[in-house]
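Apart from one protein chain that is not included, each protein chain of the complex appears where it belongs.
And then chain A:
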Amino acid sequence: MTLSTSKSTGFECETGNYHTFCPISCVSWLYQKIEDSFFLVIGTKTCGYFLQNAMGVMIFAEPRYAMAELEEGDISAQLNDYEELKRLCLQIKKDRQPGVIFWIGTCTTEIIKMDLEGIAPKLEAEINIPIVVARANGLDYAFTQGEDTVLAAMAHRCPDHQYQHDTKDKTINNSNELVIFGSLPENVVKQLNYELYKQGINIRGWLPSNRYSELPIIQTNDYVIGVNPFLSRTATTLMRKRKAKLISAPFPIGPDGTKAWITKICQVFNRTPIGLEDREQEIWNHLEQYTKLIRGKSAFFMGDNLLEISLARFLIRCGMIVYEVGIPYMDKRYQGAEIELLRTTCEVMKVKMPKIVEKPDNYNQLDRIRDLQPDLVITGMAHANPLEARGINTKWSVEFTFAQIHGFTNSKEILELITKPLRRNIGNTKTSSNEIYIPQN
């Protein structure tokens, strides 16, 4: 393929009739990440039912989240929003003593125009607990974008100077300190911190931190960088409201992405990367046992969590052919460096640039899957079993958001997930002669 056509490879946009999780699902990982938090989802039974079922067993472990379930009186404004929220928040304060309460706005609060942002500061002063409002609703956002809305709201709360009574003698040196945004499990945070420490980069902190009270200081002209592709609002907020400088880089997913991420940070801080090439090569060598299984095989991303571009880029580098990358929402500026890396990866691997389909239509996609017969479809749970029954290998996309996939160390994890359906087939003696498991009626 010539350079000109690969440059012209455009983006398509379909009807938006696709399956994904509601963005309020972000509470399931954020309440675990932010240890002193409590998430109050202000919505209806529908929201509650989704969370209850999507979170599975987590729900029984006394999670630090709850529904403020709206009743008919709330919808018709017979009840006073402020008084109702105050009553519930006082109860939460009494039972759980959280360090911060997050209010998650939903479709319903949008439609009835409940002024959460207006109520929060008053109530915050009255009950003396910080209240952060995030509108993670299905009218505007998909799945992981929920985290984006929460982090964007938190970005406003990061302190801009050190408290005087803070006895720690950490001095802020703007020249080579960095704030990273994106919620990752603690050990992945440590791993990435260590990778950057080896390059002489100091991390001032992460947004979010383990505790709300430990949010990092962000000052004008500080450098910030994201670890996940779905954090465009957070990036925008940090740039526009906090006047921070965004480092635009591919995301640290896969050894190629991680190298590019670290390299870009080093460039910004005027450091020559040390031993990165070797480190990447070493990881690729370790991955060979997996890559040999998928080399030359084809993949199709139906699209539901915004990790798709980064994962597709990594899989192409592993030798796969990607037919289509469905994605709920494509921020071409925030993901610019990632798309560029995808493009160069395709050139290096001499494969066609995959079609990027924004707001896909699942019905049409299933049609295309039927025609293309890809070796692997990365999709949501609604389609996985029916596709498997039709002899098409699938991988549940949500697992990528819960598994540890960032950095050099966890590259293996991604391929563990990707190759699982293929490895299953190797040892699997087919119990029936036909691969199609659909009863005829």
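We take it that contacts are C-beta pairs under 8 Å (C-beta built on N, C-alpha and C of every residue); 3 or more make two chains touch, one makes a residue touch a chain; residues count from 1.
Note that contacts and distances are computed from a predicted model.
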{"item": "Undepicted complex member, UniProt protein name, chosen from \"GH16740p\", \"Light-independent protochlorophyllide reductase subunit B\", \"Trafficking protein particle complex subunit\" or \"Mitochondrial ribonuclease P catalytic subunit\"", "value": "\"Light-independent protochlorophyllide reductase subunit B\""}
{"item": "Sole residue of A:A66, A:I217 or A:L231 that reaches the chain not shown, by the stated touch rule", "value": "A:A66"}
{"item": "Chain not shown: contacting residue from A:C13, A:M349 or A:A389", "value": "A:A389"}
{"item": "Absent chain, residues of chain A that touch it", "value": "16-17, 19-24, 42, 44-46, 48-50, 52-54, 59-60, 63, 65-72, 74-75, 79, 84-85, 87-88, 91-92, 107-108, 110-112, 137-143, 363, 366, 380-386, 389, 437-439"}
